[in-house]
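One structure, as structure tokens, below. Some questions next.
Here the complex is missing one protein chain, while the rest keep their positions.
First chain written, first letter: the chains are A and B, and each begins at residue 1.
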Amino acid sequence: MNEKLTIQTHRQGLMEITNQVREVVERSGIQDGLCTVFIQHTSASLTIQENADPSARRDMEAWMNRQVPENDPLYTHTAEGPDDMPSHIKALLTSTSLGIPVIDGGLALGTWQGIFVWEHRTRPHSRRIIVNIQ
Amino acid sequence: MNEKLTIQTHRQGLMEITNQVREVVERSGIQDGLCTVFIQHTSASLTIQENADPSARRDMEAWMNRQVPENDPLYTHTAEGPDDMPSHIKALLTSTSLGIPVIDGGLALGTWQGIFVWEHRTRPHSRRIIVNIQ
Partner (left out) sequence: MNEKLTIQTHRQGLMEITNQVREVVERSGIQDGLCTVFIQHTSASLTIQENADPSARRDMEAWMNRQVPENDPLYTHTAEGPDDMPSHIKALLTSTSLGIPVIDGGLALGTWQGIFVWEHRTRPHSRRIIVNIQ
């Protein structure tokens, strides 16, 4: 079973989509299986991270921005703007697909885990995500 | 099929769990399929790495500790101790889930590949891992 989600991002940073993925799993009626979340982009990515304290997310974003800065003289791929090449590198370091077990009809996430889209571009984007359930 | 494993970590660093995952695959009796290993935490993570020479593991740990140091003035999420925020970033850079083909009733790992839990916290923890086999 595949269901497509469209996620409207508002700015650069982590945006939680746990509820949207959970609803797809519930609609599927599948009790035990595997849920794969896949993002069809190379300048936004996925991660499972702590969803309790927003300060952890802000620190991850700040660390990543320091590690992969804009306007690095190393970049030659600059035609699409200063946030484009950092976006690809940040996507490289995080995930394009996530596999999450489904148990008793629900996502088997840990207590503090949430599923996030990480928008790496500065401007808002409409991001296509596929939720695949086996 | 889902089976839960509890892994007791002893200290910060990589800890091999290939045998525990292999045993779940063998118990399942599945000949050809997909094994997904999922960790239900955001301050410990998974990786498949070389399991022959412990010096490669030590170097990976040392590199990661230099890259993501404790007490970085950038961190604001510090209430849970100096090893907490680095743990989330290290988890971000490695994996929360791994998909491994099952062929002829066994994990199709390469000759030098082992499955590892990476404990990012300083103190020992009891870590919950789900092995999902399709």
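Everything that follows uses one rule, which is that contacts are C-beta pairs under 8 Å (C-beta built on N, C-alpha and C of every residue); 3 or more make two chains touch, one makes a residue touch a chain.
As the structure is a prediction and not an experimental result, all values here were calculated from the model.
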item	value
Identified contact with the non-displayed chain, of A:Thr42, A:Asn71 or A:Thr111	A:Thr42
Touching residue (missing chain; options B:Glu50, B:Glu70 or B:Asp83)	B:Glu50
Which residue of B:Ile17, B:Leu98 or B:Val131 touches the chain not shown here	B:Leu98
Touch residues of chain A, complete complex, unshown partner	1-2, 34, 36, 38-43, 68, 72, 74-77, 85, 88-89, 91-93, 95-99, 128, 130, 132, 134
Sites on chain B contacted by the missing partner chain, in the whole complex	32-34, 47-50, 53, 55-56, 58-60, 62-63, 66, 93-95, 98-101, 103, 108-113, 134
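Convention: only the chains that are shown with their structure count from here on.
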item	value
Centre distance in Å when chain A and chain B are each reduced to the mean of their C-alpha atoms	20
